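Complex shown without one protein chain; remaining protein chains in place.
Then we have chain A:
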Amino acid sequence: MSNRPKTEDAERPARQPIRLTLLPTLAAVLWLPQAGLLAQAISNVADRMSWGATILPAATAAAIGILRVILGALSERAGHQHARARVSALRMTAIMALSERAPLDRRAIPSGEAASMIAEQADSITPWLARFGPARMKAVLVPLAIFLAILPLSWTAALVLLIAMPVIPVFMALIGWQAQAASKAQLVEIGTMNAFLLDRLRGLATIRGLGATDQVATRVRAEAEGLRSRSMAVLRIAFLTSAVLELFAALGVAMVAVYVGFHLLGDLNFGAWGDTLSLAQGMFILLLAPAFFEPLRDLSAIWHDKAAGQAAQDNLLRLSRSERTLPEAGLPATPPASPGPQAASVLVAGLRFRYGDDGGTLPAGLDFTLAAGEHLALTGPSGAGKTTLLALIAGLDLPQAGRIEIDGEALTAETAPRLRARMAWIGQSPHIFAGSLAQNVTMGRKEIGQEKVSRALSDMHLGAMASIRGAAPIGEGGNGISGGEALRLALARIAVSPAGLVLADEPTAHLDPETAESVTESLLALAQGRSLIVATHDPRLAARMDRRISLPAPATVEAP
């Protein structure tokens, strides 16, 4: 974790270096000399020069055009690099924050939502960051440059463009709202459609069991058609507003062309500061007119990127701001300790802990010791703080007062990562990782060999399942695995670890009695030669421990 990105970096407002936003504008402005040269070439033809007189201006125009293209592409690349680097920083900050958030935090964003924020949604940040700034700069500066280039030649043509100019920002604002509203509505609609599909696909077994696939398929079609008609209602307005922009742009070009034509014909003798435009000047103006409106069209085209990109960035920043973190968060990483094979002892003295306003509390001043190799049951009603106590011993959070020692060493933010290497944890619904059964046992711990894994799996009665499933990935979120199997898998994870202290949080809570019984046996076999603390409601499991501490809702501790 040495190269962890700083949160401040991610929080910094997204702004591109000025050169990245100016370079595309510079490239766009190169069209002015290009247009001037092309107009001159045509004027040369009109002046009855030989065709050879067109070569120099045409070739120069082509050369400038190539320069323009290369500048544009370079700035596009630089803009992308810059934007992509920021997306990486945002993603990594969010991932770090996820890994460091307090496991007990109940207000945390659900993992599925976090995953889609980090994986897919973040995708929309890059185009926004890379393209929006330059496009906005172009929309301001390019029309201005063209206006200033035309004004000395013909105030009328400049005026025509100027009249279209204030109209367009008004419509742009309208389009901005429309596009934003449209894309939001669209996203909601598509989200609803996808949620509908997800709901029905999840229940496919039921649908098939009832022979209702046909009926539901028809319904899917009806929903999709509904999505279509509602989307079109929104798009119709959005397209209409951008059509108005296009209309003004097209009319602007047409009016400039007609004005210049009539002026050259001698019918409109005003507008060129008392002079008459030459063909080259008239042609120059005509070539610039479409370019005057183009940046606005580009900007409106990527306007919806902004809404999606900004929302995605806000989500990542929200994810990065977890209120409570692990004790060691922000401290330099400690090298992993090699745990000794012997059972660990635990000392708990004068513990006081209150988690937020709605979180768990502990009975004040809790004291007990656990000798090495001892098996202890924590019992008591729900909300008495059993899970909280286990979490504190595991160093998932630090107590407000009192101390915890593992093998005589105090548990602090600094020592927590090292002391945790002496412990193993099993929760009531263990998470199943994407990957094979064996990968789920090793969890990436490279020191655990294939043999050890096979032995642990067969010790936990998962041998048959391992031979049936082999190296095939087990289902997402453990789908296709029963609650009992998931617990055995979690036990196998502990079996391969050298931890001297096993912390088990209601391991039999969601199991039927038979499975609970056999999980209990496996847990006990596993805990041979290790210390064990089990938080449980299950009297049969509690009875198998050496000792029991009952945590009542009021703060008293008893040791039978």
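In this section, a residue touches a chain if its C-beta (ideal position, glycine included) is under 8 Å from a C-beta of that chain, and two chains touch if they have at least 3 such contacts; residues count from 1.
In the analysis below, contacts and distances are computed from a predicted model.
A chain of the complex is left out here; the name its UniProt entry carries, from "ATP-binding cassette domain-containing protein", "Amidohydrolase", "Iron ABC transporter permease" or "Electron transfer flavoprotein subunit alpha/FixB family protein", is "ATP-binding cassette domain-containing protein".
Contact with the chain not shown here comes from a single listed residue; of A:26, A:235 or A:524, that residue is A:235. Checked against the full complex, the candidates A:203, A:373 or A:402 give a single residue touching the omitted chain, namely A:203. Note on the undisplayed chain: of the listed residues A:18, A:45, A:140 or A:410, the one touching it is A:45.
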